[in-house]
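Removed from the display is one protein chain of the complex; every other protein chain stays in position.
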Amino acid sequence: MARLRPRHIPQVFNVIEQILSPECWMVFLADWTLFLQAFGVTVMVSIAALALALTLGVVFGVMSTSHFALPRSVARAYVEAIQNTPLVLQAYVFYLALPYVGVMMGQVSVGIFAVGIYHGAYIAEVVRAGIQSIPRGQGEAAASQGFTYVQTMRWVILPQTVKIILPPLVNQMVNLIKNTSVIALIGGTDLMNRTNDWATSGASIYGPPFLVCGVLYFLLCFPLSTWGRRYEERLKRKDSRAGQELKTLEEELS
Amino acid sequence: MIRLSNVHKFFGSHEVLKGINLDVNEGEKLVIIGPSGSGKSTTVRCMNGLETPTSGHVFIGDTELTKKNRIELVRSTSSMVFQQFNLYPHLTVMGNLTLAPIKLFGKTRREAQELARHYLAVVGLEEKANAYPATLSGGQQQRVAIARALCSQTKIILFDEPTSALDPETVQEVLNVMVKLAGEKNITMVIVTHEMGFAREVADRVIFMDDGTILEEGTPEHFFENPTHERTKQFLGKILH
Partner (left out) sequence: MMKKLHGMGALLLSALAILTFTAVSSAATLPDDVQAIVKRGELRVGVKSDVPGFSMQDLSGNYAGMEVDLAKKLAEAMGLKADDVTFTAVTAKTRGQLLDTGDIDMVLATFTITEERKNIWNFSSPYYTDAVSLLVKKNSGISGYADLVSKRIGVAEGSTSKDALIKAAKENGVTLTDTNNIQTFPDYPSIKAALDAGQVQAFCVDGSILSGYLDPSTEILTSVRFAPQEYGVATKLSNKGLAGFVEEQIKGWLSDGSIDKIIAKNGVTPSFKK
């Protein structure tokens, strides 16, 4: 066990003073590997959940624009069920309910599946709105050439969609990263859980760990959201058609 | 080549086609004219399954066009040129022209590009192969769209008001290309248009549609010199003067 027990506990109890106290930082930094490890878990769950969310988002997003009622209803049911129940409940279902039907998942897997499926539903809506913002003529042109529905999506519609759904997609990615902290509630040793645990045991030093925790999440999310915003501004400025489609898309999603 | 048999089409409760019977012969250049809302576009869109008749039948060759065989049948027999061009904006001109040949007709990239260059030459736009559609004028985009239709090498090409969205000064360059195409004996063309001079020049037969029915049909000579119906005369009077 890596936990390093400080020989001397700083007598600083005010959280703000703790942040200004080098002593508190020393105690905190002595355990920095614990935080690095937990940060690694957060990053790993984020990446895997993102891959899952994107896959589900594209599949269900395309399904919800289908001409056929069945795939459309399935996609609708998925999106509505996920969007109208809390993520925490969904995580509990994966962690606490699935074992009763013989599916045992660790916290990391629960994080990937619960968060991936949750954001998959939101991304499906983004993809659906993106597809629907592409002028009808594009699908008709492809149909007149003899492309099937899936081919039309793959070669004609989705490549055009990517450009305009990127900003709302980046938004989802940022939310996804933050929402991986749901596994802290089921005992997953991610950054949030580790911070909570460390800060409340032993020395009662809250300031530095929570500050660093916030900074680490910020470092993951801020570059992403900044990039998304700049991209969006540029798109709206220079490319009138895609910019227009993006505006329609945002109205649709809001 | 194409046969519409008692085709009715409703949009909601509004009946846009009221029993259309029409045969298009192989190699024929058929022009459909009529006021807007008369059902011209819907008629031509029924010919490649973009619209499904509410009742009635559509045949291509000897085969009835159904939901099931639509993709296969359309792919091998017809292509279409739209009023709004509908080029794929994310692809270059070359990409637009080679997409279907590569993905649908099993051509290699090299074969598809060769084909594309050939048809770009036909529409006079060889130098625009690497341009994106957004950088082209309306007339140029429509010529690319015609080249794209040609790249499918189908016997039937459907034109749905191909010059209606164009600036007046670029209409002629597109019409010139179409006149050139009309010289090809083995291509069947169905053209919805308001360009009467063009219709007169290329049409083997002209159809006048009004309020979802075919009101009059005949040779261009008959049509433009001696139309039978009062309604046709009215329409032509408005559009020609």
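Going by the order they are written in, the chains are A and B; count residues from 1 in each one.
Heads up, the rule we're going with is that contacts are C-beta pairs under 8 Å (C-beta built on N, C-alpha and C of every residue); 3 or more make two chains touch, one makes a residue touch a chain.
Just so you know, these numbers come straight off a predicted model, no measurement behind them.
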item	value
Omitted chain's touching partners, listed by label	A
Hidden partner chain, touching residue among A:Gln107, A:Ser133 or A:Thr152	A:Gln107
Listed residues A:Thr55, A:Thr200 or A:Thr226, member touching the removed chain	A:Thr200
Where the unshown chain meets subunit A, residue by residue	1-3, 9, 11, 13-14, 37, 92, 95-97, 99-100, 104, 107, 184-189, 193, 196-197, 199-204, 206
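One rule holds for everything that comes next: only the chains that are shown with their structure count from here on.
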item	value
Chain centre separation (subunit A, subunit B; CA means) in Å	47
Residue ranges of subunit A touching subunit B (in the complex, touch as defined)	135, 137-138, 140-141, 143-148, 151, 155-156, 159-160, 163, 241
Residue numbers on subunit B that touch subunit A, as the complex places them	48-50, 71-72, 74-76, 78-80, 82, 84, 86-90, 99-100, 103-104, 134, 148, 152, 158
